[in-house]
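Removed: one protein chain of the complex. Kept in place: all other protein chains.
Per-chain numbering from 1; labels A and B assigned in written order.
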Amino acid sequence: MIRKIVLPGTEVGDAKSKLPGKGVFKEGDKIYASRLGILSEKGKYINVIPLSGVYDPNVGDNVIGVIQEVFKNAWIVDINAPYPAFLNLENVPWRVDYGETSKYLKVGDVIIATIAAIDEAKNIDISMKCKACRKIEDGIIIEIQPSKVPRVIGKSGSMLATLKKYTQCWIFVGQNGRIWIKGEDEKVNLLIKAIRKIEKEAHTFGLTQRIIKMLGG
Amino acid sequence: MDIPEVKRVSAVKRDHLARLAKEGKRPDGRGPDEYRPIKIERNVIKKAEGSARVKIGNTMVLAGIKLEVGEPYPDSPEEGAMSTSAELPPLASPEFEPGPPKPDAIELARVVDRGIRESKYIQLDKLCIEPGEKVWIVFIDLHILDYDGNLFDACSLAASAALQKAVIPNERYGFGDNEPLPVTSPPVSCTFVKYENFIVVDPNLDEEQIAQARFTVALDKNGDIRAMQKGLKGSFTIDEIKNNIKRAQIHAQKIRKLLEE
Partner (left out) sequence: MLIKDGIRMDGRKPDELRPIKIEAGVLYRADGSCYLEWGGNKIMAAVYGPREALPRHIQDPTKAIVNARYNMASFSVEERKRPGPDRRSTEISKVTSEALESVIFTELFPRTTIDVCIEVLDAEAGTRCAGITAAAVALADAGIPMRDLPVACAAGKIDGTIVLDLSSEEDKEGEADLPVAIAPRNEEILLLQMDGHLTYKEFEEALELAIKGCKEVVKLQRKALLNKYKTFEVE
């Protein structure tokens, strides 16, 4: 079974009775899809949930970042978005003096951070002052298409709960498509296979049941 | 490869690969002496005199052969000539940049060239049209389409496969009917990388990114050595090099069978 897939320029609704949501645009009396995705109507809003595309950061997202550059008062962090993010030394959970930044986070270090602010030119500030925020020291990080993150998490976290239950692994899903996994090698391999399957079949119905079956439930 | 703005490998990935290496495991679950699946398709380009698309895992390259009439080199007036180039177009990887070939692309083309040249795969002595005046020049162009590691073996294999079924375009030059390009037995190239004192064949991109040293050997059908190249900043011990060659002799036999199919 497949959900209704639309393409850029596909007419998806009447602007007289519906409102344009995400992934769509209004032209004249009509609403059209602006990208490849699944058609979804929520109340008066027509949305297209993308099936591909880069990570578009939103304030409040928790992301997994990799330190790219270290300055005396800040770090530049790759957050898998079109833009690197800026982590000021005041936004970390440690007391860091000016010029001491590299003692705490070096190039290549991996962190969980939260998007603190985005301006119009898409300059991004991140912060490590959140509950989940930390430096990641072990386990592995896999990358999936950011557009598939909601499917890996599932409705109110249902898919994620399923994955945790059947693999006994520690899983943290960054909104930017990076996933942190810890567990026994065998289980981790199985989990990665399950996540790849979710990524590939994100547009289909009955996915949770197939995943449970795959994980031996 | 040509990476000016290196997207650095994260510390977590490096540690993970290092831990696996200590247990003799690879990130994609292969054994140290396991190639990814290899697929060869010949004659995929109509305009070329010979062509082959080779996939090794996710890596995909295309080799195209063109022949032109030109002047022989003064020191070999009765022999044809060959020339190998490689393009790493931005299509194949987010790290590749447009522009003239950079040192990585030139090294790649020259290593492939040496394997073919030294094994006398193309019978250049049969490519003379008029001694001292006109000979066939064989151009081997390597076009990378998708880069997930081990371009050396993928390109060498694509070049060998493309030459195997190439033709001399006599018709285009009014020399009569086209005829097969005279070739002998192809060289087969095997590449290894070393990281964390772990040496693996056919590295994927993750492994290449943390590799300290790389070794390529091209073998002829007797398993004799026709070309070698050690690359990157790290080193191998003498025993490691010897062992790599012995491992390559086993791989080369299997890969040669694919070429003969």
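Here, contacts are C-beta pairs under 8 Å (C-beta built on N, C-alpha and C of every residue); 3 or more make two chains touch, one makes a residue touch a chain.
Small disclaimer: the values here were computed from a predicted structure and weren't measured.
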_Chain not shown, its touching partners among those shown_ = A, B
_Can you say which of B:Tyr35, B:Phe139 or B:Phe175 touches the chain missing from this structure?_
B:Phe139
*Of B:Asn58, B:Gln123, B:Asn178 or B:Gln253, which residue touches the hidden chain?*
B:Asn58
*With the full complex in mind, choose from A:Leu51, A:Ala113 or A:Ile179 the residue touching the hidden chain.*
A:Leu51
_Residues of chain B (touch criterion as defined above) contacting the omitted chain_ = 5, 44-48, 51, 58, 60, 62, 64-66, 68, 85, 87, 89-94, 98, 100-101, 139, 141, 143, 145-148, 172
*asked:* Give me the chain A residues in contact with the hidden chain, please.
replied: 2, 5, 7-9, 23, 25, 27, 32, 34-37, 50-54, 82-84, 120-122, 147, 200-201, 203-204, 210, 213-214
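By our rule, only the chains that are shown with their structure count from here on.
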*Within the complex, which stretch of chain A touches chain B?*
66, 68, 78, 106-110, 136-141, 180, 185, 189
_Residue ranges of chain B touching chain A (in the complex, touch as defined)_ = 7-16, 25, 29
